[in-house]
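Here the structure comes first, spelled out in structure tokens, and everything after it is commentary.
In this view, the complex is presented without one of its protein chains, the others remaining in place.
Chains: A, B, C and D, in written order; residue numbering restarts at 1 for each.
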Amino acid sequence: MSFELLIDILIATVPLMLIFATVFAFTTWLERKALARIQNRIGPNKVGIPCTRIGLFGLGQPTADGIKMIFKENIVPTGADRLFHLLAPILALIPSMLVLCFLPLDFPWLNENSVKAFLLDGAVIFFFAITGLNTLAVFMAGWASRNKYSLLGGMRAVAQMISYEIPLVLSAVIVVMMVGSLDAAEIAGEQKGGNWFVFYPWGFAAFVIFFIAALAETNRSPFDLPEAESEIIAGYFTEYSGFKFALFFLAEYIAMFAISGLAVTLFLGGGDGPGLAVLPWLSVIWFLAKIFALIAVMIWLRGTLPRLRVDQLMGFAWKFMLPLSILNIFVAGFAWHAKQLDSQFIMVITWVISLAVLYGAASGLNQLNRGKVRPREYKYAE
Amino acid sequence: MNEISHEPVLQQFPDAEWDEAAGAVIVPLGQARTMAEWLLGHGLDYCSNVTGVDYLEREVKEKITNDAGEVETVTRTEPARIDVVYHLYSMQNKTGPLVLKQRTSRDNAEAESLTPVWRSCDLQEREVFDLFGVNFKGHPDQRRILMWDEFEGHPMRKDYTEPFDYEWEPTPHNEILEKHQKGKVIV
Amino acid sequence: MSTAAAPNYELIQQDGLETNLLEVSMGPHHPSTHGVFRMDVKLDGETVVDLRPVFGYLHRNHEKLAENMSYLSSMPFTDRLDYFNSMTNNWAYALAAEKLIEVEVPERAEYLRVIMAELTRLVNHVTLIGFFINDLGALGTPLLYAFREREKILDLFEQASGARMMCNYFRFGGLRNDVPEGWLKRAGEVVDRFPYFLDEYEQLLCENEIILSRTQGVGNLPRELAISAGVTGPMLRASGVAYDLRKVDQYGIYDRFKFRVPYTEGDTGDCYDRFMIRVLEMRESIGILKQALAGISEGEIMGNAPRVFKPKPAESYGRIEGPKGELGFYLIADGTPKPYRYRVRPPSLINLTVLRDMCLGGKIADAVIILGSIDIVLGEVDR
Amino acid sequence: MSILGGGIFKGMAVTLRNFLGSYTNKKERLPTIDYSWRADGALPQGIGDYPKEKGEQLSDTTTVTEYSRNFPMLLHDGGEPMDTVRCVACQICERECPPQCIYIEKDYDENGKYIKRPAVFDIDVSVCMSCQICVEVCPFDAIVMNSQFELSTPDRFGGLLMRRDDLLKSNDYYHKIHPEEAAARDAKIAAEKAAKEAKKKAAAEKARAAAEKKATEAAKEDAK
Partner (left out) sequence: MNEEISFWILSAIAVLGALVAVRKRNLIHGVFALLVFFAGLSGLFLLLLAEFIAAVQVLVYIGAVGVLLLFAIMLTERVAGDDDRRMISRGWSWGLLAAAAVFVVLLLRPIQQLPSQDAAQPIKPSVEALGHKLINPYVVTLEVLALLLTAALIGAVTAAQGLRMPKEEDSPE
């Protein structure tokens, strides 16, 4: 192994981790601030530059939180599996960090070799393979804590992640099918010039399914059942404190970035955006901006929605998302063949038919699953 | 709110008494359940309040007019007792209340449970059992409700005196204190 | 009827694959048991097969305390029963004691009592809905909107009585003091703004698909059982019984106001009904408030009742339609300045009678929201 | 047919409106931050940063509302506190206090004669629940509610036990913190005093008249 290759790899990986760690800190602040404003509070506003009274809108809050987390006591319950209790947060963090390198981020400082460090033919499939490891970490945390709530949370998390991985993968498969490649860079390249897949009916449906499944995968509201504080305290990290908790927290946010990044790659054109011809490095900015847009929607949803019940959650995955995403594959295949004919008229027809089929199927499934659930009328007695 | 007349009850159950001062029907011994079912059948479907009242043995001075037409003060002793009071209403007729009282002795307090008739007595009778020590025959789940299971005594009784410390139990502190007083531990 | 009412403490039979039951003690330290309430839950997977409420963690024997002090002195303690609704607690106690000493309440005081009680109802219902949605898993957004509006009403309470929650405002025969100048105008402004908030609140919650599917068909309470179990308040009306003490007893001056009592059409009520009945009740309360604020006139606020008194031996039972249900006070006077017997009929406790019946067979998440929809305050449950 | 997920979108519209509204309409959306919505508008603006930035009015205990109450204080009419203290140590408040946090001892002079003032008047403010019952039962208007709230202390046991001398406040101070209430109370005392004086006067008049009558009668007698 040449020393230079090692340097190249470090050039590729270290900034990635640093950037996302910083972005993580900023996102926690953003989330707290946005949620506070949604809830008509002002959120963190005190911690700014130390030893001064400058608040900086509370931008120092993540740093302060981090310092607090590090110095907090690490409590391991009696009877807990100490080794697994320690390993679980680490195991949660590693896959989340690892998958970041599959995102097609063209940093200006990358050279040929360092790009090669991530160059994998099957980037998309690797992405799913590695994010699947999160399940194990969650299970490990839930089991090792020796707490019934943790165990319930762990079991919920495992069931949920496995179920939602299927619609997630199936909607990604559509893009892979249309592009004919598993390579993330190639998929992003296909969407250059505003030809984003989200603008197609099948692409839009797949994007919505992907986004909903991604919410479930990252345990975000309204699918935050594994950490449902009103039912099972904090789920699998009930017994975590201090730095281990911070690692879980970090892992969760990094996973959010990673999965949003994949959504951006698959459906939102990757680094595509105006001004690329003049400034090529702008693509990174566009990419991150799109990630932030998705995360803002996640925060917005979190501020709005209550969570589902566990059986409804599974029902939603298997009875709504799965049939719809399978149908969507057929629609996409149909659209692909129609595209080969290269006719404006057929394109329009395809559009209309795809839209009708997808919307009809969605509302049909919705009716089927929700049954008699609807707003009611009430009587008044004088 | 229309009052419910107690006359039909007294007609149906001749043994029942009417306590004018309290405005309550005193249920004859052993007939509480039958009476409750009869009342339920006659529209009193809602039992609002169940509680106990503890009366110690006491001397009552009463002014009565004797045969000669003079007012004289008579002292009589009222025996100690516990009343279990039920406030009944009718939701369908929107009438009420009718007050029932089960009277029982203090030493061996026992009453008939009306939980099988009105579910609302469930927790409230448990509470009376807990705080007054009235044993309810026929209650499906008679346990202490507000006090902990190991608690002794019935705090709502009038002669209840609270112990110095409810939850005193020997702790290491005492040992350390003793040692400290003997000069063994240097703090 | 008694069969429907008979409590059944048997475990649900489980068929099929035999697995160990998971026994979870939810509470007294649990985020959503609304205080130090505890439920001993047996779970089969996530399904509740047995549930036993455990009470008493906040027990302070309020009744015994009150039996050892004068009638007036236990008035501030009634604030601490249901600490969300101190005004209505005061009213119920004042009502019972006023029956003993037979004083007239001046008209202005009666109007102010109605205003305070209805404002309290708004506070209670709006926060309850917030907590309920919080139990459903929303990240406190509806709750904080509720608190935002509650803030405005609590400011009114503070201006009138000097305290935000422990108001201690009612006295036997009237009120402690008159409201300050301009208070009625400010109250009018708050009341006028409230419907806009309710519109927004309903838009946020009432059509949300997740809330609909989480609450409908969950925690069914049949009418028969509700009546037999003495369930009162919005919970009873959600089970299809239009029984409101403001209509039935017409205590105070409620006979002067025009308002309607919302209730469910069918024979059973679920969590959604209980939630919606409260929303609709708030609208009616606003109607009452508007009438009361328009109808109030100048005058005395205190009848000629002494602060400390010795009522003649008698018994009285005063009950009002509290926001949580029928709040009753049972007093026995024996001629001394202290009540011989002082009993609170706590709606929160008695509404919990049916908790087990509603939770069995549901999921653990359902148990949490059913408890939320019952609307308990532990200060009142344990007393 | 309603739109798929229409309720969710409606809810999201509401939260978005609140998000934006918290920047534009503070009066409605952030009532605890913005106090200008209050009709009296007399609230200190720096209150949000309370321990760091004390609003002007907080330091001299001017209160939020007229009726706000924190812990009781004893009133005196100015000058040397113990000479003009209104309390006569009748112990009614001690008896009526719901949490039993008042302790009073009467004052006696060296001859063992009861002077109408308290020798000891302690209020344990860690027990006091600010219910104002003592104020209501006091027949001498001697005890009223203070609104000072900065009472935190590092001393667990002694620090929250307010002694007589801590509790003594002048009537002027009372006028400062609760102007309306104090004025009403003063008026009531004045009226009572006037009534008493009138009664005394009437009694004196009566006595004088009786004496005069007696005198005239005596004079008549003498004349006879």
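Rule of thumb we're sticking to: a residue touches a chain if its C-beta (ideal position, glycine included) is under 8 Å from a C-beta of that chain, and two chains touch if they have at least 3 such contacts.
Model, not experiment: these values are computed from the prediction.
K.L.:
In the complete assembly, which of A:I11, A:L133, A:V284 or A:M347 touches the absent chain?
P.N.:
A:L133
K.L.:
From the list A:V47, A:A141, A:M155 or A:A188, which touches the chain that is not on show?
P.N.:
Of these options, the touching residue for the absent chain is A:M155.
K.L.:
Check the options C:P28, C:P180, C:P195 or C:G266 and report the residue that touches the missing chain.
P.N.:
Within the whole complex, the residue contacting the unshown chain is C:G266.
K.L.:
Determine which one of A:A36, A:L59, A:L103 or A:L182 touches the chain that has been left out.
P.N.:
Counting the whole complex, the residue in contact with the absent chain is A:L182.
K.L.:
Touching the missing chain, which residues of chain A?
P.N.:
For chain A, the residues touching the absent chain are 1, 81, 84, 120-122, 125-126, 128-130, 132-133, 135-136, 139-140, 143, 155, 158, 162, 165, 181-182, 372.
Simple rule for what comes next: only the chains that are shown with their structure count from here on.
K.L.:
Approximately how many whole Å separate the CA-defined centres of chain B and chain D?
P.N.:
41
K.L.:
Taking the mean of the CA coordinates per chain, how far is chain C from chain D in Å?
P.N.:
31
K.L.:
Taking the mean of the C-alpha atoms as each chain's centre, how many Å separate chain A from chain C?
P.N.:
The computed centroid separation for chain A versus chain C comes out at 42 Å.
K.L.:
Pull out every residue in chain C that's touching 2 or more other chains.
P.N.:
Within chain C, the residues that touch at least two other chains are 141, 145, 148, 204, 206-212.
K.L.:
What positions in chain B touch 2 or more of the other chains?
P.N.:
Where chain B is concerned, no single residue meets two or more other chains.
K.L.:
Using the touch definition up top, name the residues of chain C that touch chain D in the complex.
P.N.:
69-70, 72-77, 79, 141, 145, 148, 151-152, 155, 158-163, 166, 168, 176-177, 180, 182, 185-186, 193, 200, 203-212, 307-308
K.L.:
Where on chain A is chain C touching in the complex?
P.N.:
It is residues 35, 38-41, 148-149, 152, 156, 221-222, 224, 228-233, 302-312, 370, 372-382 of chain A that touch chain C.
K.L.:
Spell out the part of chain D that touches chain C in their complex, as residue ranges.
P.N.:
Within the complex, chain D contacts chain C at residues 5-8, 10-11, 13-15, 17-18, 28-32, 38-40, 64-69, 96-98, 129-133, 136-137, 145, 180.
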